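Notes follow once the structure below has been shown.
Note that one protein chain is taken out, while the other chains of the complex remain in position.
By written order: A and B. Residues from 1 in each chain.
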Amino acid sequence: MKNPQLHKARANWTFFMAFVRKEFHHIFRDRTSILILLVMPILMLVLFGYALNTEVKNSKIAVYDPSRDVVTRAMVEKLQINNYFMLKKVLNNASEAEKAFQSGEVSMVIVFSENFYENLLHGGYAQIQLLADGSDPNTASIITTYATTILSSYQMELMKTGKIPYLITPEIKLLYNPSMVAAYNFVPGVMGMILLLICAMMTSVSITREKERGTMEVLLVSPMKPLYVILSKAVPYFFLSLVNLATILIISYFIMHVPIAGSLFWLLVISLVYIFVCLSLGLLISTVVETQMAAMIISAMGLMMPVMLMSGMMFPIENMPVYVRWISEIIPARWYIEAIRKLMIKGLGFSAIIQELSVLVGMGIVLIAISLRKFKIRLE
Amino acid sequence: MSKRDPILMPDNTVILAKDLTKMYGDFTAVDHISFEIKKGEIFGFLGANGAGKTTAMRMLCGLSKSTSGQAWVAGYDINRQSEYIKRRIGYMSQKFALYEDLEVWENIRMYAGIYGVPDREIAPRTDELLHRLGFESEKKTLVKSLPLGWKQKLSFSVAIFHNPSIVFLDEPTGGVDPATRRQFWELIYQAADRGITVFVTTHYMDEAEYCDRVSIMVDGRIDALDSPGNLKKAFNAKNMDEVFHQLARGARRKA
Partner (left out) sequence: MILKYLVEKEFKQLLRNPIIPKFIFAFPFFALLILPMAANFEVKDLNVCVVDNNRSTYSERLVHQVTASGYFRLSKVAGTYQEALKSVDKDESDIILIVPPQFEQDLIREQEARVMILPNAVNGIKGGLGSAYLASIVSDFNRDIRAELIPAGQTAKLSGIDVTRIFKFNPKLKYKFFMVPAIMVMLLSIITGFLPAFNIVAEKEAGTIEQLNVTPASKFYLIVAKLIPFWTIGFVVLNICFGVAWLFYGMLPAGSVLTIYLFAVVFVLAFSGLGLVISNYANTIQQAVFLIFFCIITFIFMSGMYTPVDNMPQWAQYISDISPLKYFIQVMRLVYLKGSATAELVQPMLALLGFALVFNSWAVLSYRKSN
C-alpha cells in the first residue's frame, strides 16, 4: 500500500476545493450582492471623503441692517468673501430673525445697530450682534468666531489711527492646503469597516444560513472534517476582502491622492492579520446564533456600530470619555485603523506598528481558539 | 346576480372543471382537464412530478388564474370569485402547514380566526379537538417540537376546523411510516363522513386505494379517472402502482 497518509491528504484537499468551489458559486450567483459588495467601498470613500466632512463653509446667514451705510454694507461684503458665509436673507426688522431661525433657513443673523457709521465716527462706538442658532453648537461656535474675526480685522482697516491702545489683533488665516493628508484620516476607517463587513458579518451570515436551512448537517456528514467545511465558507469572503482592499488602496492612491507613505509590505501584512481576526469573529458569531437575522444584528450592533463610532473614523478618539476609550481598545478595528494610519498617512515603518500588530495577532489567536472550541461543542 | 353569489351546482357537485387549461408561454402545464367531484367524496389526484398536479390544484384553490376553460369550487368561479373560494375551503400541504414558532393552541386560534370562526367558540373547540386527537398535553407546545406525524394530523385538523366544504391536501403524508399514514387517513375518513369533500394529491400508490375515485395526470392531461377498483380492472392490474406505471410509461414529461 503506497502511502495511505498522502492519499488521504490528497482526498481531503480535493473535497476541500470542491466545497470552496461550491461556496464561490453560491456567492457569485447572487449578482446583486456581489455588485453592491464591490461598489460599497467606493461609495464609502466618496461619502466620507467628500460629503461627510466637517469643513465649515457656505453657512447661511441673514442680515438686519437698519443703517445701510457704507461700512455696514462693506462688512456684509467682506463676510461673503472666501465662501465662509452666504447671505440668504435680508431682514426688515429684528423680529424676523426668530422666524428665520425657526424655519432653519439660516444659521446666524447679524444685527447692526442703527446709524452705525455715524455712531462709530462721532461717538466711537457701534454695536453688532451675532445671533447664532445654538441647536448646532459646533457650527454656532465656529461661525461666530469666523464672523467676529472677519469683522474685527475689517475694523482694524477702518480705524487705521489706532484709537484702541495696546491692541493685539489676531489674524486668522484658514489652511485648506490640498496637500494636507490629515484630510484623509477616514481612509483607514473605511478599510477597517469594509473588511469587517465582509469577513465578519457576511461570513457569519453565510454559515448561519446553512444552519438555518438545515443543510449544515448534510455538509457535516461529508467525508471532510467539519473545520474544513467552515473554512471553505470563509475562503471566498477572504478573496472578496482582498479585492476590496485592493480597490480601496487603488482608489485612494490614484484618485484621491492619498499617499501610501509607509511600507506597502507591512500594510498588507497587518491587513492579512486583521482579515484573519475578522474571519474568526465571524466564525465566533456563527457559533453563538441560530438565525441569519441574529448573526446580522449582532455583527451590526456589536461590531460595525462600535467601529464606526469608536475607531476614530468619524469622531476623534481623544474627545471620548475614558471608559469609552477603554471599550475602544477591545475593538480590533481600532488597532488596525491606527496601524494603517501610521503606515499610510504618517509614513512610519514597522517599528511603529509593533504594538498594533501584536495586539491583533493575539486577538486573532484567542478568537480562533474560542470559536473552534465552541464549534466543536456545538457539534456534540 | 351579484359577484358574491355562488352558482347553483347540479346535485351535490362541489367541484366542477371544464377544459381547465394553464399555459406558461408555449408550455401547457395543464391541458384541458375536466371532472366533477361530489360532496363527501375522497378524490385522489395522482400523477408524476411535473405532470401538472400542483398547477391544477393552485387554480382550484384560487391561487392562480386559468388560461382557458372554467372551474367552479363550492359554487364559485375560480377566476372571478377566488376570494370567496378561499373562505369555503381548507388547505394543507407539507410545506405550508403550521407556524413552527407558535404553540399548538396559538396556531389553531389564528387559523380559526382568519377563517371566521367566532371568537368565543375558538377556545372550547380547540380543547375539544385536542382531546379528540389525544393531544391535550401538547396544547402549549411549540409546533417545532412535535414529531412529524403529529404535525400532520394537527395540520389537517386545523385545515378543517372551520368546517369548509372541501379540503385540499397536497402530499400530506410525506416522511412518516405507513402506520402513521394509516392513522392520518382515519382522520380523512372521519372528515368525509361529516360531509367534507377531500381532494388529495399523493404519490403513494397505496393511498390511492383509499380514495373513492382517482384521476391520473400525465403531461398535463387527465388520462384516467375512475374508482381504483374500476381502474385496476380496466388496466388489468393488481394494484394502482401497476395502473400508474402503465400510464406513465407513455409520459413525455418527467420531473
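Convention: contacts are C-beta pairs under 8 Å (C-beta built on N, C-alpha and C of every residue); 3 or more make two chains touch, one makes a residue touch a chain.
Computed from a prediction, not measured in an experiment: that's the story for all the values here.
A.B. asks: Touching the absent chain in the whole complex: find that residue among A:76, A:132 or A:216.
C.D. replies: Final answer for the missing-chain contact: A:132.
A.B. asks: Any idea which of A:20, A:91 or A:140 touches the chain not displayed?
C.D. replies: Of all options in A:20, A:91 or A:140, contact with the hidden chain holds for A:140.
A.B. asks: Which residue from A:90, A:246 or A:293 sits in contact with the chain not drawn here?
C.D. replies: A:293
A.B. asks: Among B:9, B:23, B:102 or B:148, which residue is in touch with the absent chain?
C.D. replies: The missing chain is touched by B:102.
A.B. asks: Which chain B residues would touch the chain omitted from the figure, given the whole complex?
C.D. replies: Interface with the chain not displayed, on the chain B side: 61-63, 83, 86-87, 89, 91, 95-96, 99, 101-102, 106, 109-116.
A.B. asks: Which residues does chain A use to touch the chain missing from this display?
C.D. replies: Touching the chain left out of view, chain A contributes residues 30, 32-33, 36-37, 40, 43-44, 47, 50-60, 99, 101-104, 107, 120, 123-149, 151-152, 155, 159, 162-177, 179-183, 185, 197, 201-202, 205-206, 209, 212, 289-294, 296-298, 301, 309-310, 314-316, 318-321, 324, 345-347.
FYI, only the chains that are shown with their structure count from here on.
A.B. asks: Measure off the straight-line distance from the CA centroid of chain A to the CA centroid of chain B, and report it in whole Å.
C.D. replies: 57
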